[in-house]
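First comes the structure, then the notes that go with it.
Removed: one protein chain of the complex. Kept in place: all other protein chains.
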Amino acid sequence: MNINSFRYCMRQSVVSLRRNLWLAVVTAGIIAISLSILGGFLLLAVNADQMIRNIESNVEIGVFLEDGASIEDTRQKLDRHPGIHNYTFVSKEEGLRDFSRSLGDRVLLVGMEGENNPLPDLFRVRANEAEEVPSIAAEISAYPGVELVDYGEELVGRLLNITGWINTLFLVISILLALGAILLIITTIRLSVLARQDEVGIMKYLGASNWFIRFPFLLEGMTMGWTGTLAAAAALAAVYYRLASSLQQEALTFFIQPVTDTTRLLPIFVGLLLLGTLMGGFGSFISVRKFLRV
Amino acid sequence: MNINSFRYCMRQSVVSLRRNLWLAVVTAGIIAISLSILGGFLLLAVNADQMIRNIESNVEIGVFLEDGASIEDTRQKLDRHPGIHNYTFVSKEEGLRDFSRSLGDRVLLVGMEGENNPLPDLFRVRANEAEEVPSIAAEISAYPGVELVDYGEELVGRLLNITGWINTLFLVISILLALGAILLIITTIRLSVLARQDEVGIMKYLGASNWFIRFPFLLEGMTMGWTGTLAAAAALAAVYYRLASSLQQEALTFFIQPVTDTTRLLPIFVGLLLLGTLMGGFGSFISVRKFLRV
Amino acid sequence: MIQLNNVTKQYPGCADPALGDISLEIEQGEFVFLVGPSGAGKSTLIKLIFREQLPTGGRMYFNQRNVTALKQKELLEHRRKIGMVFQDFRLLKQKTVFENVAFALEVLGRPPKEIKEKVPEALDKVGLLDKARSFPDKLSGGEQQRVGVARAIVKDPLVILADEPTGNLDRDNSRQLMDLFETINQGGTTIIIATHAWEIVDRMKKRVIALDGGRMIRDEQRGGYCHEH
Partner (left out) sequence: MIQLNNVTKQYPGCADPALGDISLEIEQGEFVFLVGPSGAGKSTLIKLIFREQLPTGGRMYFNQRNVTALKQKELLEHRRKIGMVFQDFRLLKQKTVFENVAFALEVLGRPPKEIKEKVPEALDKVGLLDKARSFPDKLSGGEQQRVGVARAIVKDPLVILADEPTGNLDRDNSRQLMDLFETINQGGTTIIIATHAWEIVDRMKKRVIALDGGRMIRDEQRGGYCHEH
């Protein structure tokens, strides 16, 4: 393909986009909508993931010590354990204060202080990984001086279960949406090729090479895909930014903590842009191919 | 339009669907995908709604009585209050047993029984409506003998807030999806009309009336819409049924309680069917209209 | 039956009118040739009568009815009375030859029985009975043209308008087609043919209306393709 042909193809795509402006805009719009939803899901998934991680990492292992056991010994062992993220020590006195506070600070636990304190000393331990909690708990319970280890087996199991469910759900919906979007682009462009089938036929009779025919369609499809994706990314970014900042101001902050880390958000947006452009180009390619057999 | 014309139109739609089978199948497929997602969202929304209701209705008002206050008096007042769904009485002895159980039944709260029991008597009260909890709590706190009323103001506010957020989110996504689906059907059928524009033109030149031209397109669009929706409804129902029954067997049951009440599910499916058929027919109608001006 | 008073047609964006100030009258049962060089306005005149186009000036009547003021319903009625042979055939690509011809009757809401009788009759008249089940793009140019003729005559119209009906036909087929038109004409049907086939025009000695550059330059009973001829 020489330079004249190349320039002709470029010009041709522009002319064609302008002459079929309505169709181009609708196609771009449909790409924008499907990618918005897809992108919205990815953002939701990232946030849900982080939320679950937050909850999971808050799962505490309660280590209750026997009366008179050495606090220092246990502390050293915990320090050395590689799977432990951090821990806090709650002495029996602090435990009692917490308890009385939980009753509204109104009822004085007279007669339970000092030697009468029925509560044990307690380490609240956090693991690095939620999955490791059960094994760490088992290890700790073997330490000398540890009376009881408690970590809410049910809650952890439940959270892992929910995570699994939600991930599957997101995956299914995302695949469905991506499928729909691709099917759509293929159909749209196949129909637009179909509408120009006569034209393509005539071009072939005049001896136009396959690339000479294909190229304008590809450029056209990629432009549509790219425009749609750009619109989707812009809309998503704007909505997400507003939502995130309003959430951060809300009292709910600690409940739903929006992800604002650009190193985790950027890949989503870049991925969407690439996906849209590729979808446009690839959709055109597949559609055009069919009509290029002589 | 006489009977011959009508029969001709019916035959025509069938022939046309058969000759453009591929396009018809893809259109139906796209309708199916978008309606599956839409329907999935509606199901999710119904379930989320029920889940939140479950949580809300579990919000308890803790009514702590003064030492020596009359339990019967309070009980009678609570009985008469119309906004209260039910309540349970927790005596100070039961309270102490619960507390010691929460410490693992291992630590005996010796010396705190009987007269030494520092805990107050307690009513756990449930309101009919989560929204009414604050006002009911205020009323009860004015009862004689009530020392303290506690209902987790924060939690209720937070739940109401989350419900609002989730509803808005669902609404936005559903509208986006419905918009996408309608845009899509209009485009698909407009393109299919465009591909047959010559044909429509020739029909007009032969003196075919608008309805004679329009009718086969309408039937075609409605058939596609209906087929797509039927597929979507069938797929949704199958997936939902499996999900619901597996959830009910799971340990998570009380956590995610799937809605299986047909009076609440049926409207969704019937609505989807109607929507699909209408979308198909209406999409065709709009698309065909444009080409019928002479 | 057809009456034009000072009719003008100016296509938007063109400097010269395609038709300028045409006045003529064609009676029921006449056989008229429209002749003239390429671009003279023959097709435009036929399109005006068919009301495919609206005139930009003057008045047109068809059976005393003002053609320019037809409402949607009346327009359909108008076109149903006319059998039109298009210069570019305009066959329905998705229908077979039989279905194409049958369509002209189906539009009129005729019963299937009548359709099954009349369509083969019409196809036989143009010599295409054996191609009834072919699709138009499997036919030669002349065959497509004759399908267009069959579609126009099958509904026994009041008027037949034919634009270049022999452009893709050989001498024998052309003569047969003209004989067919003459037979139909003898049954009282008005026939208007735009053509370049001078040999036929000269031979048949019918009324000839000559156009050039959008003007009517000649209107002769029993005329020839050229004045000098």
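Order of writing sets the chain letters: A, B and C. Residues in each chain are counted from 1.
Following the convention adopted for this analysis, a contact is a pair of C-beta atoms (placed from the backbone, for glycine too) under 8 Å apart; a residue touches a chain by one contact, two chains touch by 3 or more.
Predicted model, so just to flag it, every value in this text is computed and none were measured.
Chemist: From the touch rule at the top of the page, work out which displayed chains the omitted chain touches.
Modeler: A, C
Chemist: Hey, which subunit A residues sit against the chain that's not shown?
Modeler: 1-2, 4-5, 8, 16, 19, 196, 198-199, 201-203, 205-210, 212, 294
Chemist: Contact with the hidden chain only, please: which subunit C residues?
Modeler: With respect to the unshown chain, the touching residues of subunit C are 11, 13, 35-40, 42-44, 87-88, 138, 140-143, 146, 163-164, 167-174, 196, 198-199, 225.
Everything that follows uses one rule, which is that only the chains that are shown with their structure count from here on.
Chemist: Need the most distant chain from subunit A, centre defined as the mean of C-alpha atoms.
Modeler: C
Chemist: Just list the two chains that share the greatest number of C-beta contact pairs.
Modeler: Looking at every pair of chains, the most contacts join A-B.
Chemist: Would you mind checking which chain's mean C-alpha position lies nearest the centre of all protein C-alpha atoms?
Modeler: Here the chain at the core of the arrangement is B.
Chemist: What is the distance, in whole Å, between the centres of subunit A and subunit B, each centre taken as the mean of its C-alpha atoms?
Modeler: One centre to the other, that is 23 Å.
Chemist: Averaging only over C-alpha atoms, locate the centres of subunit A and subunit C and give their separation in whole Å.
Modeler: So the centre of subunit A lies 68 Å away from the centre of subunit C.
Chemist: For subunit C, write out the residues touching at least two other chains, lowest number first.
Modeler: Residues: none.
Chemist: Which positions in subunit A are in touch with at least two other chains?
Modeler: Residue numbers touching two or more other chains: none in subunit A.
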